[in-house]
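Just one protein chain is left out here, and the rest sit where they should.
Should a chain be cited, it is by its letter among A, B and C, assigned in written order, with residues numbered from 1 in that chain.
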Amino acid sequence: MNPEELLQKNVSHQLTAEAHGHDVRVCMGAGCMSLHSDQIKSALTAQVKQHGRDKSCHVKGVGCMGLCAAGPLVSVEPQGVLYKEVTEEDAGEIIDSLNKAPVARLICPTDTPFFQNQMKIVLENCGKIDPERIEEYVNADGYIALIKALTEMTPNDVITQVMRSGLRGRGGGGYPTGLKWTTVAKADGTQKYVICNGDEGDPGAFMDRGVMEGDPHRLIEAMAIAGYAVGADTGYIFVRGEYSMSVKRLRKAIMQAERQALLGKNIFNTPFSFQIEVRIGAGAFVSGEETALIACIEGRRGVPSPRPPYPAERGLWGCPTLINNVETLANIPSIIRNGADWFSNIGTRTGKGTVVFAMTGRVQNTGLIEVPMGTPLREVIFDIGGGVPDGGTFKAVQMGGPSGGCIPEQYLDMPIDFDSLLEIGAIMGSGGMLVIDDSASMVDMAKFFMEFCRIESCGKCVPCRVGTVQMHELLIRFSEGTATERDLVLLEELCDLVRHTSLCGLGQSAPNPVLSTLRYFRHEYMAQIRPDFGANGVDTHESRSTS
Amino acid sequence: MKTVKSAAPSTDNRWRIVDAAMRRLGFQPHALIETLHVTQETFGFLDEDALRYIAATLGVPLSQVYGVATFYRAFTLKPKGAHHTCVVCTGTACHLKGLPEILAALEAELGLSPGGSTPDGKAALMTARCLASCGLAPAAVFDGKMVGNLTSATALKRIRQWVEHES
Amino acid sequence: MNPGVRVKTFKIDGLDVAGREDQTVLDVATEHGIPIPTMCHLEGLTSVGACRLCLVEVVGRSRLLPACVTPVEEGMAVVTNSERLQNYRRMLLEMLFVEGNHICAVCVSNGHCELQGLAQTLGVTHVHFPYHYPDRPVDASHSRFVVDHDRCVMCTRCVRVCNEVEGAHTWDVMGNGANVRVVTDLNEAWGRSETCTGCGKCVHVCPTGALFEKGHSVAEMLKKRQFLPYLTAMRRRQ
Partner (left out) sequence: MSKARLATIWLDGCSGCHMSFLDMDEHLVTLSEQADLVYSPYVDTKEFPKNVDITLVEGAIGNTEDLEKVRKVRANTRILVSLGDCAVTGNVSSMRNTFGVERVLKHAYEETATLNAQIPKIDIPLLLERARPIHEFVTVDVFVPGCPPDAPTIAYCLDELLAGRTPDMNKYTRFGK
């Protein structure tokens, strides 16, 4: 298929869409699906049939619409009406009202900060297009960037654009994406690989899932562009095993792209060939770490290896390998389509573009959101998020999951970007944003994340394997109120040890939730301490020694 | 292209599903995790025979197969603590021909639900996506033995036998 | 020396040293008689950087680097023995003591154990973290050898020597986190292993009394390591 043909296809689909008259979109994101939005979709389809509107109305499932708190969500286009908390029984009324006034009791207002203050690049198609139809992606300017890259740009041009855009990795570290691409492009070797890291394992994070399930073609396009830029002919999307819907949608999307010759040999009749395979994780958090992920794809135990060598030089099967996370790659088509300058004008000096958050916990509008870098946390939590519900008081926001930290009230006006978060002991990282109110104990929070790290430690290096067990045991004592002052000393020693001596990022960041809660909420730890090793050094602690 | 090197552990049709998975990835050692996924989906868990067969076919050392199978949480070598396992097929044909009724009966009579075990822990119930025995639907595997045309009564009888014999 | 391999000059603890670019910091330090403690590393096996005892500081880098896998670089300044490093090493050793059941007094390797030896060299007179007391098995099913998991420090030398030198790959690691353990074949009794050649290489590279020969009492098990450099040299000749 040449660019013209593709364009034609694009137009023809647009025509059929217009012929439909109405687009009824049902959110099929994980949140709404758990409230049986698939049954609502069936009910709506049945109603369309019953109303004899098959020709003028099209019911479709779409990716996450964002406001999970108000799900199940249904939107009607072109009116631009959003319905919340829809049930199967509402289907008739919704279809009935298509040419009349919308169903008032179901309307979810969209002139609120939740919808108005967001900026969508990564999620631009999520909740709008049917992720299982390539036509809808193409219709939304999909694959334009790939055509542009392959027909108008050299691989070097592509890298230059990515470099100039200022895009930084969204997987945790914030490493400049363009620099990573350059390294792989320049690395010796005829065989190179591109890996999309979709092993989103943080508890409370579902940004990548939103993209993989809501806009899978976006990733395929991005990976092909990356493959072209660095000189790779094969890509792997590594998806965590729990995301069966992501796997299904991605596999379907790959098949569709292959059928349209957007993947495979000589794409657009250029010398560039690229194929993509989905690989499924098997339930190990640590396999999100680059070197562990490679081991996993190679069919080995997913344990990290020391870096250097970095995967960019020696990665999958010893070949130079580009590993980018889902959200990072999802930015690429927009950057190539709109240019580096467009992208670098969004955000802050050191953090360009937008950032996607999975907002959860004690906040009104839980869901998936995307805001420009530099948006103050207060705006995200209180305007977009709607603040703490039920008269609760905000206490902290936990960012970055088990690798991240807690941010207290006093830093809420700080603009979100990589460096500012790092400074106060949190990380942008995984994009999980857990709002905590004053009913929660920070010690329990730290204990929860430490238990996670203890279970997820791969067991290879000593400090993480043993240290996480030790820290978790100590945190249990704090949470039970049986800790001693000596335990606090041990806890701090262990945090320091595990942080500085662990082999990989999982271990190095495992103490973060403890360190940041100790930093801002130390009094909560102190309140859990019993008098210990008194003046004469006698431990009055009995709980661990009764028979 | 390589063909299957070692003979499947049994004449069970389900090994064809496993073979197909290994063939798709060219019987390469890196197919290990994919193969374990497929095997577990097919059989409900990974027993020693399966691990040996996969190791031999993919040319991966036994201990490495074991190391991988125990590293990832998705894999189960044996239903925890249970002596006996019943793997029911949840494929379309079995579903249509009465699996839901059988599951309901097991739950009501024995307190046994998919992924769980009887209160005494002796028998575990697992599900597999498709046992590839649709002609015999509904089908289940009782301790490695395939049983077709299953009814609530026969399923209950078999599991009751396990539970009573052991006590 | 291979043609094309360049020599790098740098400093270790203030001393000017030189090493080939394919050498690690540990290689060069050892050549110059600068001691860096190690546990999982063993000359002749690939390095895995798992025990973290050989962590060193490199001036200008925030992260500590494991000397056993860090390639030498021109002009780098390595510090091997700062107080901070010594402190971490002592704590890492304590981690190894608490996670197993190391009863030196009744161990076949008492007096010849690398873990015990390091504790003395690095000044660990006691372990100030709570012990875990895990319930770990002893497997004496092999006709000549025993594995006592109580004494295993998960250095994986046995796994590597079996795979890389003997070529049998009888050993591997199972589980994850605190539950990792070395296993033979499908975690069957060692004596029933189909792949074990009974060569004993694993026993002799084991740093502690976790792997030992039958017939030895307390403090009697001496590990013979000469075979490893010998085999490496002989293979290079071929």
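Note that a contact is a pair of C-beta atoms (placed from the backbone, for glycine too) under 8 Å apart; a residue touches a chain by one contact, two chains touch by 3 or more.
Source: prediction; values computed, not measured.
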Selected residue (touches chain absent from view) among C:K11, C:H32, C:R84 or C:H128: C:H128
Residue touching the undisplayed chain, where the options are C:C107, C:V180, C:C202 or C:M221: C:C107
Contact footprint on subunit C, counting only the chain that is left out: 97, 101-107, 110-111, 113, 116-117, 119-120, 123, 125-128, 130-131, 133-136
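We adopt the following convention: only the chains that are shown with their structure count from here on.
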Between subunit C and subunit B, distance of the C-alpha-averaged centres to the nearest whole Å: 40
Interchain centroid distance [CA atoms averaged], subunit A/subunit B, Å: 34
Touching two or more other chains - residue numbers and ranges from subunit A: 284, 301, 458
Per-residue overlap in subunit C, given as positions that touch at least 2 other chains: 173, 175-176
Subunit A partner contacts - residues on subunit B that touch it in the complex: 28-34, 36-37, 60, 64, 67-68, 71-75
Contact footprint of subunit B on subunit C as seen in their complex: 163, 169-176, 183-187, 194-195
List of subunit B residues in touch with subunit C within their complex: 48, 51-52, 61-67, 70-71
